[in-house]
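Notes follow the structure.
Complex shown without one protein chain; remaining protein chains in place.
Right after this comes chain A.
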């Protein structure tokens, strides 16, 4: 164990893409955690999907040993966190396990919405914050302007901010020294009963469930019989260690240290993050406060294209959940789509990632229904049933309209941060989405707007629209602020006169027509032409509010065909038949999978 005074625990926080993971690479490299050969870009982003998309989804913790200017070797526990708002809960857990944070700000982009959101969280934990101005190698870098922003917008002293480039390696030593000098060492008492925080857990095919812990008091050792205080379960610790980022086994973890344990646990669901770990023999009295539970906010149905894949989908969802307790699923049946699951996600990116992993890693062809939020409805009594309040996760389950007394929808408080020049477009967007403006402040060339918005209006394409209006410069953060009543109706989409329940959605009456028109126009682009013409309609109740027609296909014939082409033509035919089997038929119309999600993203001209 290391003396408390020589331990530093810190998170790296920033807006998405400001260079946290790349900075972690340099810190690992400089302290010798990995050799040149073992190194690769964003080495901590070890999921395939993280590497491919270049984003961090899961926090990662690494222990570095570094000799500081005073000649002493320090144990530095680094926690790299995700920047995207969907994964904000990952950040909050990491922050709870640290005494300080490196706040990375892109020298060209400056302060953005997630910079603020994460900094505020960090301040709440009484953290010491070390600002790092990253990417100073970029031609557009303006470190002085960014420092000014940090002071004016966040109110942090930026005089000692470190100017660095995680790409070229400038300023890395200086960052390490700042961590040692400015971030306080942890406190804790080795003699007290064990009190440790369950920070995170994941499933490893070789080790079983691995638990990331932060020890407050006492010592955690192999062979100890431990207790999860909240869950009330007991386990035998069979491994103690840390990641450098290679897995290293240790004899024990002392106060102030971060590391992992395994305890022959089979399922992640047996480990609640935020739980307090103590020993059975000599338990601590008071547990730690724990974390706020994360709640899925966006729901959609996932159905296998091939009904025979239902069991495979169930198993795959189950496996994915082993490592991601933040999404939920329960069985659902639909007249048109058969058996599937209604799943809850933290946001649209989260949804997209799970969907992509199911398709890619588990080789499933899926239909994703329109994302929806959770509505609350007051229903009047009927002959057989009392009046009641229900939560509606799925527009397809919309009860009889005559029975609905009122519908409530979730609202959020959105903070948008943007260069001035895009403000006009953004205000219009918020206004169109039924937003209520709460605040508007200017700092330098930037504006910060706070809006209250119905979540319903945000889940579809708000983020995409915001990005396109601001050429990628505006950033966005939100928190839920409760339910409010709204004039909401169910809009159905009919393809060739048949309702497609995967595309039905609940919308505000005032925006229904525009939404409907947008959907019909998009579908017209997305559904390939058929041998006959196809009407596409949007309807509320029995009333058609928008309509488009896909004209019939005119020509699809191979001009020249020789003897040898028989095989080629046959293979083409077999491929076509396969492709067709992957599509869903509604009123004899085959709708490609991509159409379901793509239809919901309205065009730029809307």
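Keep this in mind: contacts are C-beta pairs under 8 Å (C-beta built on N, C-alpha and C of every residue); 3 or more make two chains touch, one makes a residue touch a chain; residues count from 1.
Assume contacts and distances are computed from a predicted model.
Missing from the rendering is one chain, named in UniProt as "Heme chaperone HemW" (options: "Cell division ATP-binding protein FtsE", "Cytochrome d ubiquinol oxidase subunit II", "Fumarate hydratase class I" or "Heme chaperone HemW"). Against the chain not displayed here, chain A makes contact via residues 531-532, 553-564, 566-567, 569-570, 572-574, 576-577, 580, 588.
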